[in-house]
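A single protein chain has been omitted; all remaining protein chains appear in their positions.
Order as written gives the chain letters A and B; numbering starts at 1 within each chain.
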Amino acid sequence: MIELKDINKIYEINKNHKVEALKKVNLTIKEGELIVLKGASGSGKSTILSLIAGLSKPTSGEVIVDSKQISKLLDNFSSVYRRDNIGFIFQKYNLIPTLSVKENIALPLVPLNPTTKELEQKLDKVMDMFHILHKKDMIVKNLSGGEQQRVAIARSYVNNPKIIIADEPTANLDKKLSLKFIEILKELKSLGKTIIVATHDPLFYGLEFVDREIEVHNGSLVL
Amino acid sequence: MRNKINIYLIEYAINSILRQKYKAIFITTVFTLLIFLLTAVFFITNSLRYELDSTVDSLPEITIQNIKAGRECDIDVDMVDDILGIAGVNDAVARVWGYYYFKNGGVNLSLVGVDEYEKQYKKSFSNIVEKFDLNSKTPSMVLGSGVEKIFKDSYYDEYFNFIKPDGTLKKVYIAGVFDGATELESNDMIVMSKELLRYIFNIDDDKATDIVVKVANPKEVSMVASKIRLMFPNTRVITKQDLKISYQNIFDYKSGVFLALFIVGLFTFFIIIYDKASGLSSEEKREIGILKAIGWKVDDVLKEKFYEAFIISFFSYIVGVSLAVGYVYIFQAPLLKNIFIGYSDLKVSFELPFIFDIQTLVLVFLLTIPIYVGATIIPSWRVATLDADEVIR
Partner (left out) sequence: MNKKSRYTFYLFFILFIFLGLELVYVYNTNGIDDDSLLKKNQFVSLSSLPDLAIASDTPYIRHRSLANVASIYKDDGSLREYSILSYTISDSKKSYEK
């Protein structure tokens, strides 16, 4: 379960310019839920995602995941928390363009130093699941947008995380590929994952397998 | 999970280096050049120092030179008897030696006169001379290999004509050549009898170039030297310890000259370091942010950066040292050697002996690699400790 309690997040651009990204946000997400955060650019959706993922810390308030205070974790513990619990699909995918598909997907596993056999098994399973096994040795920058997205999803899934977070996942895709992504989301939900998607793509609105749609406006949740 | 070295981190590091190929090549080249220069200088100094240090103990404990009006001049042979009377003195010998400028060869030769009947020389003479012909025509001399070569180039194969101060010639036959093992010591040397040398240089029988003294107990050397100074206030008394210090000074001075040149190279290197240390490119920062976002700890990031820096610097180290070994010991350090031995044309050439000194290799390693590794890790650490979110955006 994910809880955000009285979250405030202020970004200090410089001494005289501060941006209040989130104001007194309270949010609870149950295990296995698929939540869509909708709102315009700059509304604070991405900030909520990064707080849940432990990528940044709130200015005040608490982020609690499975009874653990994520917002107070030290840097290294925060990384371990992300490694073990979070699969993050970034807006721009954030793949390493000169590495191969296989090497990119393996990145979250590298610090764990698995045996070669373990590594191969996990990679093959995940690549097969997202239909990119046939392109495993291809350099990522030579892939199409849809293929790159599947690599990004595979990378987020390789550690079998409980929570999957997607930030504007269809921003760079056409309608066909966006719908394919939605299918993947449905499959992930059926596996019992907790999924949070931040998007202003209307394709996500009104989907039957989405548990809740929450509007974010000017750093606050519209209830 | 395994607790051994994480091979995947090393693989990632190698990929990372290859991703920035041209930058890596540039840094490696500069670094290799620096290590090469530094190591080559250390090798040259080590070789020369080793020769000096290992032979200095065979030198006489005290050398006495006569000073007149602030300049060195011939010394009276009579003084030997007075010196022999000092307690602790084992032996005192009047030496006759000097320099002879061989115009055709364009070199200064060192001529040393020895009395073949002096006890300490006879036995060792035969061991150190190659092709020594005891029955050669007289008068005869023994040459260093460099001198033999110079003479041969001027067609003096069997004898040489010395030109005396009055312009007359003195023919001296070549009886032998000193063993190659003594090249660094004997290269410009000609050894002949004292009598003959006196004749060639026109030095009277009651005069000598200087006097060398052997003292049985090394602890008494400075005391004997003081006594000699008191007895003969117009002399300069040089002990073996003084020679050791002067060797040290000479190399320190020459090393200082080199250091000035090296600093220019080091400056270039530090510019690179500064560029690295002052901050990573936005691409590099983003990459660290991504790695942290997908679950890498700060430690993992730093370990990877360490491997990256270590691979480049260690590669440069091995290549630099290999090049230095070849440059100094196989090609005899052209250009660089002259900094230590001078640019004079009046010197015969010689070969640097190989000394394997692990301390030098460790010193070069410590002077170079940790700096570069530190300069790579520090900015990475700064970025890695920021919030990943800040870095990615």
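The working rule: a residue touches a chain if its C-beta (ideal position, glycine included) is under 8 Å from a C-beta of that chain, and two chains touch if they have at least 3 such contacts.
Bear in mind the structure is a predicted one, so any value in this text is a computation, not a measurement.
Asks: Which of the chains on display does the removed chain touch in the whole complex?
Replies: Result: the unshown chain touches B.
Asks: Considering the complete complex, identify which of B:Leu48, B:Ile75 or B:Leu280 is in touch with the unshown chain.
Replies: The missing chain is touched by B:Leu48.
Asks: Looking at the full complex, which residue from B:Arg236, B:Arg286 or B:Arg382 touches the chain that isn't shown here?
Replies: Of the candidates B:Arg236, B:Arg286 or B:Arg382, B:Arg236 is in touch with the missing chain.
Asks: Going by the touch rule given at the top, which residues of chain B touch the chain that is not shown?
Replies: 7, 10-11, 14-15, 18, 48, 50-52, 54-60, 63, 67, 70-72, 95, 97, 99, 108, 110, 112, 114, 120-121, 124-125, 127-128, 144, 146, 178-179, 181-189, 191, 212, 222, 226, 229, 233, 235-239, 242-243, 245-247, 249-250, 252-254, 256, 311, 314-315, 318-319, 321-322, 325-326, 329-330, 340-342, 344, 346-348, 350-356
FYI, only the chains that are shown with their structure count from here on.
Asks: Per the contact definition, I'd like the list of chain A residues that touch chain B in the complex.
Replies: Per the stated touch rule, the residues are 50, 53, 55-57, 75-76, 79-80, 82-84, 86, 88, 90, 94, 96, 98-99, 103, 106-115, 119, 155-156, 159.
Asks: In their shared complex, at which residues does chain B touch chain A?
Replies: 1-4, 6-9, 12, 15, 19, 286-287, 290-300, 385, 387-390, 392
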